[in-house]
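Worksheet: the structure to be examined is printed underneath.
Of the protein chains in this complex, all but one are displayed in their positions.
And then chain A:
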Amino acid sequence: MSTRTDTSSNAVVAGSFEGDRRRYLRGLGGLLVFLLVWWVGAMTTQPSYLVPGPLDSGRAFIDLFATSTAIVVPVLGSSLVLPTGFAHLAQTLFHYLPGLLLGASCGISLGLAMGWHGVLDDWLRPLVRVLRPIPPLAWVVFAIVWFGIHHTGAAFIVFVGAFWINFYGAYGGVEGVSSELTDAASTLGVERDLSMLKLVALPSAAPQVLTGFRTSIGRCWMIVVGAELFGAPGVGYEIINASNNLAMATSVAYMVLISLAFLCMDVGFRLLERRILTWR
(Lines give C-alpha, C1' and ligand atoms only; values in the text may rest on other atoms or scores of the structure.)
Protein backbone atom coordinates (compact mmCIF):
# COMPACT_ATOMS: atom_id res chain seq x y z
CA MET A 1 0.00 0.00 0.00
CA SER A 2 1.07 3.54 -0.62
CA THR A 3 2.07 5.60 2.35
CA ARG A 4 1.51 8.97 0.69
CA THR A 5 -0.85 11.19 2.59
CA ASP A 6 -1.11 14.37 0.45
CA THR A 7 -4.43 13.49 -1.18
CA SER A 8 -6.32 10.28 -0.76
CA SER A 9 -7.24 9.95 -4.46
CA ASN A 10 -3.58 10.23 -5.46
CA ALA A 11 -2.73 7.60 -2.93
CA VAL A 12 -5.38 5.27 -4.30
CA VAL A 13 -4.21 5.78 -7.89
CA ALA A 14 -0.58 5.26 -6.90
CA GLY A 15 -1.59 2.17 -4.93
CA SER A 16 -3.42 0.52 -7.82
CA PHE A 17 -0.65 1.44 -10.24
CA GLU A 18 1.86 -0.11 -7.86
CA GLY A 19 -0.32 -3.23 -7.65
CA ASP A 20 -0.53 -3.51 -11.44
CA ARG A 21 3.20 -3.16 -11.81
CA ARG A 22 3.82 -5.83 -9.21
CA ARG A 23 1.40 -8.17 -10.95
CA TYR A 24 3.07 -7.68 -14.33
CA LEU A 25 6.51 -8.28 -12.82
CA ARG A 26 5.34 -11.50 -11.18
CA GLY A 27 3.82 -12.65 -14.47
CA LEU A 28 7.05 -11.89 -16.27
CA GLY A 29 8.96 -13.75 -13.56
CA GLY A 30 6.77 -16.80 -14.04
CA LEU A 31 7.44 -16.77 -17.77
CA LEU A 32 11.19 -16.44 -17.25
CA VAL A 33 11.27 -19.35 -14.78
CA PHE A 34 9.32 -21.46 -17.28
CA LEU A 35 11.78 -20.59 -20.09
CA LEU A 36 14.69 -21.47 -17.83
CA VAL A 37 13.21 -24.84 -16.86
CA TRP A 38 12.43 -25.51 -20.52
CA TRP A 39 15.94 -24.53 -21.56
CA VAL A 40 17.61 -26.72 -18.93
CA GLY A 41 15.25 -29.59 -19.78
CA ALA A 42 16.08 -29.31 -23.46
CA MET A 43 19.83 -29.15 -22.76
CA THR A 44 19.81 -32.30 -20.66
CA THR A 45 17.48 -34.44 -22.78
CA GLN A 46 18.83 -36.71 -25.47
CA PRO A 47 18.11 -37.24 -28.33
CA SER A 48 17.60 -33.51 -28.79
CA TYR A 49 14.37 -33.78 -30.84
CA LEU A 50 12.43 -35.03 -27.79
CA VAL A 51 12.43 -31.55 -26.27
CA PRO A 52 13.37 -28.78 -28.69
CA GLY A 53 14.83 -25.85 -26.74
CA PRO A 54 13.43 -22.33 -26.56
CA LEU A 55 16.20 -20.92 -28.75
CA ASP A 56 15.68 -23.51 -31.49
CA SER A 57 11.95 -22.98 -31.30
CA GLY A 58 12.38 -19.22 -31.51
CA ARG A 59 14.58 -19.64 -34.54
CA ALA A 60 12.02 -21.96 -36.14
CA PHE A 61 9.33 -19.37 -35.42
CA ILE A 62 11.32 -16.63 -37.16
CA ASP A 63 11.91 -18.99 -40.08
CA LEU A 64 8.13 -19.28 -40.53
CA PHE A 65 8.16 -15.67 -41.60
CA ALA A 66 11.48 -15.66 -43.45
CA THR A 67 10.27 -18.12 -46.08
CA SER A 68 7.25 -17.90 -48.38
CA THR A 69 4.67 -20.49 -49.37
CA ALA A 70 2.05 -20.45 -52.10
CA ILE A 71 -1.47 -21.49 -51.11
CA VAL A 72 -4.68 -21.84 -53.08
CA VAL A 73 -7.58 -19.66 -52.02
CA PRO A 74 -10.69 -21.84 -51.88
CA VAL A 75 -13.75 -20.79 -53.92
CA LEU A 76 -11.69 -18.23 -55.88
CA GLY A 77 -9.18 -20.88 -56.91
CA SER A 78 -6.44 -18.29 -57.29
CA SER A 79 -3.06 -18.80 -55.69
CA LEU A 80 -1.55 -16.58 -53.07
CA VAL A 81 2.04 -16.25 -51.88
CA LEU A 82 2.51 -15.34 -48.21
CA PRO A 83 5.21 -15.78 -45.55
CA THR A 84 4.94 -19.47 -44.60
CA GLY A 85 3.48 -18.86 -41.11
CA PHE A 86 0.76 -16.58 -42.44
CA ALA A 87 0.12 -18.88 -45.37
CA HIS A 88 -0.74 -21.85 -43.15
CA LEU A 89 -2.63 -19.65 -40.72
CA ALA A 90 -4.68 -18.40 -43.67
CA GLN A 91 -5.36 -22.00 -44.72
CA THR A 92 -6.70 -22.70 -41.23
CA LEU A 93 -8.81 -19.55 -41.25
CA PHE A 94 -10.32 -20.58 -44.60
CA HIS A 95 -12.22 -23.31 -42.78
CA TYR A 96 -12.10 -21.99 -39.22
CA LEU A 97 -13.92 -18.72 -39.94
CA PRO A 98 -16.78 -20.04 -42.10
CA GLY A 99 -17.29 -22.93 -39.67
CA LEU A 100 -17.27 -20.65 -36.63
CA LEU A 101 -19.48 -17.93 -38.10
CA LEU A 102 -21.99 -20.27 -39.70
CA GLY A 103 -22.09 -22.55 -36.65
CA ALA A 104 -22.53 -19.57 -34.31
CA SER A 105 -25.33 -18.05 -36.40
CA CYS A 106 -27.20 -21.33 -36.65
CA GLY A 107 -26.62 -22.17 -32.98
CA ILE A 108 -27.71 -18.74 -31.77
CA SER A 109 -30.79 -18.78 -34.00
CA LEU A 110 -31.94 -22.20 -32.85
CA GLY A 111 -31.09 -21.35 -29.22
CA LEU A 112 -33.17 -18.18 -29.35
CA ALA A 113 -36.05 -19.93 -31.07
CA MET A 114 -36.12 -22.84 -28.63
CA GLY A 115 -35.57 -20.68 -25.56
CA TRP A 116 -38.39 -18.39 -26.59
CA HIS A 117 -40.90 -20.81 -28.06
CA GLY A 118 -42.21 -23.41 -25.63
CA VAL A 119 -43.72 -25.74 -28.23
CA LEU A 120 -40.55 -25.81 -30.32
CA ASP A 121 -38.63 -26.50 -27.13
CA ASP A 122 -40.90 -29.46 -26.34
CA TRP A 123 -40.36 -30.87 -29.83
CA LEU A 124 -36.62 -30.52 -30.01
CA ARG A 125 -35.36 -30.90 -26.47
CA PRO A 126 -34.98 -34.72 -26.53
CA LEU A 127 -33.21 -34.51 -29.88
CA VAL A 128 -30.82 -31.89 -28.50
CA ARG A 129 -30.18 -34.09 -25.46
CA VAL A 130 -29.12 -36.95 -27.73
CA LEU A 131 -27.03 -34.99 -30.24
CA ARG A 132 -25.33 -32.60 -27.83
CA PRO A 133 -22.93 -35.05 -26.10
CA ILE A 134 -21.37 -36.22 -29.38
CA PRO A 135 -17.88 -34.66 -29.52
CA PRO A 136 -17.49 -32.57 -32.70
CA LEU A 137 -14.45 -34.57 -33.76
CA ALA A 138 -16.55 -37.74 -33.85
CA TRP A 139 -18.21 -36.21 -36.89
CA VAL A 140 -14.89 -36.41 -38.71
CA VAL A 141 -15.93 -39.68 -40.36
CA PHE A 142 -18.94 -38.03 -41.93
CA ALA A 143 -16.92 -34.95 -42.78
CA ILE A 144 -14.67 -37.26 -44.77
CA VAL A 145 -17.36 -39.23 -46.58
CA TRP A 146 -19.60 -36.22 -47.24
CA PHE A 147 -17.12 -33.47 -48.02
CA GLY A 148 -13.67 -35.05 -48.16
CA ILE A 149 -11.10 -33.98 -45.60
CA HIS A 150 -10.30 -30.58 -47.02
CA HIS A 151 -11.57 -27.08 -46.24
CA THR A 152 -15.25 -28.04 -46.42
CA GLY A 153 -14.88 -31.09 -44.22
CA ALA A 154 -12.85 -29.23 -41.62
CA ALA A 155 -15.32 -26.32 -41.71
CA PHE A 156 -18.12 -28.79 -41.04
CA ILE A 157 -16.42 -30.10 -37.91
CA VAL A 158 -15.78 -26.56 -36.66
CA PHE A 159 -19.41 -25.80 -37.44
CA VAL A 160 -20.59 -28.60 -35.15
CA GLY A 161 -18.34 -27.34 -32.34
CA ALA A 162 -19.41 -23.71 -32.68
CA PHE A 163 -23.06 -24.68 -33.03
CA TRP A 164 -23.56 -26.24 -29.61
CA ILE A 165 -21.65 -23.71 -27.54
CA ASN A 166 -23.55 -20.84 -29.12
CA PHE A 167 -26.81 -22.75 -28.93
CA TYR A 168 -26.54 -23.04 -25.16
CA GLY A 169 -25.44 -19.43 -24.73
CA ALA A 170 -28.51 -18.16 -26.56
CA TYR A 171 -30.90 -20.74 -25.09
CA GLY A 172 -29.88 -19.99 -21.51
CA GLY A 173 -29.90 -16.26 -22.17
CA VAL A 174 -33.44 -16.19 -23.49
CA GLU A 175 -34.72 -18.59 -20.86
CA GLY A 176 -33.32 -16.29 -18.18
CA VAL A 177 -35.18 -13.19 -19.38
CA SER A 178 -36.99 -11.83 -16.34
CA SER A 179 -40.78 -11.94 -16.54
CA GLU A 180 -40.82 -8.54 -14.84
CA LEU A 181 -39.15 -7.02 -17.90
CA THR A 182 -41.53 -8.67 -20.33
CA ASP A 183 -44.44 -7.53 -18.12
CA ALA A 184 -43.10 -3.97 -18.14
CA ALA A 185 -42.75 -4.11 -21.92
CA SER A 186 -46.28 -5.38 -22.42
CA THR A 187 -47.73 -2.58 -20.28
CA LEU A 188 -45.76 -0.23 -22.54
CA GLY A 189 -47.38 -1.45 -25.72
CA VAL A 190 -45.29 -4.43 -26.88
CA GLU A 191 -47.88 -6.83 -28.24
CA ARG A 192 -46.36 -9.17 -30.78
CA ASP A 193 -44.11 -12.03 -29.78
CA LEU A 194 -41.50 -11.01 -32.32
CA SER A 195 -41.31 -7.45 -30.99
CA MET A 196 -40.85 -8.83 -27.48
CA LEU A 197 -38.03 -11.04 -28.71
CA LYS A 198 -36.33 -8.13 -30.44
CA LEU A 199 -36.90 -5.45 -27.82
CA VAL A 200 -36.57 -7.40 -24.57
CA ALA A 201 -35.37 -10.99 -24.93
CA LEU A 202 -32.49 -10.33 -27.30
CA PRO A 203 -30.87 -7.38 -25.51
CA SER A 204 -31.42 -9.12 -22.19
CA ALA A 205 -29.77 -12.32 -23.46
CA ALA A 206 -26.92 -10.47 -25.19
CA PRO A 207 -24.33 -10.97 -22.41
CA GLN A 208 -24.81 -14.74 -22.43
CA VAL A 209 -24.91 -14.91 -26.23
CA LEU A 210 -21.62 -13.01 -26.43
CA THR A 211 -20.00 -15.15 -23.73
CA GLY A 212 -21.09 -18.23 -25.66
CA PHE A 213 -19.50 -16.88 -28.81
CA ARG A 214 -16.26 -15.97 -27.04
CA THR A 215 -16.05 -19.48 -25.56
CA SER A 216 -16.58 -20.94 -29.01
CA ILE A 217 -13.65 -18.94 -30.42
CA GLY A 218 -11.28 -20.89 -28.18
CA ARG A 219 -13.05 -24.23 -28.44
CA CYS A 220 -13.04 -24.05 -32.22
CA TRP A 221 -9.27 -23.57 -32.26
CA MET A 222 -8.95 -26.89 -30.43
CA ILE A 223 -11.39 -28.51 -32.82
CA VAL A 224 -9.81 -27.07 -35.96
CA VAL A 225 -6.39 -28.40 -35.02
CA GLY A 226 -7.97 -31.79 -34.37
CA ALA A 227 -9.59 -31.74 -37.79
CA GLU A 228 -6.31 -30.82 -39.44
CA LEU A 229 -4.50 -33.71 -37.78
CA PHE A 230 -6.67 -35.83 -40.08
CA GLY A 231 -5.26 -34.07 -43.11
CA ALA A 232 -6.98 -30.74 -43.79
CA PRO A 233 -4.38 -28.08 -44.67
CA GLY A 234 -3.41 -25.47 -42.08
CA VAL A 235 -1.35 -24.92 -38.93
CA GLY A 236 -2.59 -28.13 -37.29
CA TYR A 237 -1.50 -30.18 -40.26
CA GLU A 238 1.90 -28.44 -40.22
CA ILE A 239 2.44 -29.52 -36.61
CA ILE A 240 2.10 -33.17 -37.66
CA ASN A 241 3.96 -32.60 -40.90
CA ALA A 242 6.97 -31.06 -39.13
CA SER A 243 7.07 -33.79 -36.49
CA ASN A 244 7.04 -36.45 -39.22
CA ASN A 245 10.35 -34.95 -40.32
CA LEU A 246 11.47 -34.79 -36.67
CA ALA A 247 11.56 -30.98 -36.99
CA MET A 248 10.07 -30.66 -33.50
CA ALA A 249 11.17 -27.04 -33.13
CA THR A 250 8.96 -26.19 -36.11
CA SER A 251 6.05 -28.01 -34.45
CA VAL A 252 6.58 -25.84 -31.37
CA ALA A 253 6.70 -22.75 -33.60
CA TYR A 254 3.28 -23.62 -35.04
CA MET A 255 1.90 -24.29 -31.57
CA VAL A 256 3.00 -20.81 -30.51
CA LEU A 257 1.49 -19.38 -33.68
CA ILE A 258 -1.89 -20.95 -32.81
CA SER A 259 -1.66 -19.56 -29.32
CA LEU A 260 -0.95 -16.05 -30.64
CA ALA A 261 -3.75 -16.24 -33.17
CA PHE A 262 -6.19 -17.27 -30.45
CA LEU A 263 -4.97 -14.55 -28.08
CA CYS A 264 -5.46 -11.87 -30.75
CA MET A 265 -9.02 -13.01 -31.46
CA ASP A 266 -9.88 -13.35 -27.78
CA VAL A 267 -8.57 -9.92 -26.83
CA GLY A 268 -10.20 -8.35 -29.89
CA PHE A 269 -13.53 -9.90 -29.07
CA ARG A 270 -13.33 -8.93 -25.39
CA LEU A 271 -12.84 -5.31 -26.42
CA LEU A 272 -15.81 -5.52 -28.76
CA GLU A 273 -17.87 -7.17 -26.02
CA ARG A 274 -17.05 -4.39 -23.57
CA ARG A 275 -18.17 -1.80 -26.10
CA ILE A 276 -21.44 -3.57 -26.80
CA LEU A 277 -22.19 -4.19 -23.12
CA THR A 278 -21.34 -0.77 -21.66
CA TRP A 279 -24.59 -0.98 -19.71
CA ARG A 280 -23.44 -3.85 -17.52
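The rule is short, and it goes like this: a residue touches a chain if its C-beta (ideal position, glycine included) is under 8 Å from a C-beta of that chain, and two chains touch if they have at least 3 such contacts; residues count from 1.
In this text, contacts and distances are computed from a predicted model.
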item: Among "Carbon-phosphorus lyase complex subunit PhnJ", "Molybdate/tungstate import ATP-binding protein WtpC", "Acetyl-CoA decarbonylase/synthase complex subunit epsilon" or "Transketolase", UniProt-listed name of the chain not shown; value: "Molybdate/tungstate import ATP-binding protein WtpC"
item: Among A:L124, A:L137 or A:L181, the residue in touch with the chain that has been omitted; value: A:L181
item: Per the touch definition above, residue among A:L97, A:L137, A:V190 or A:L246 touching the missing chain; value: A:V190
item: Which of A:A113, A:V128, A:A206 or A:L229 contacts the chain that the document leaves out; value: A:A206
item: Contacts of chain A with the absent chain, listed as residue ranges; value: 178, 180-181, 183-190, 195, 199-200, 203-204, 206, 278-280
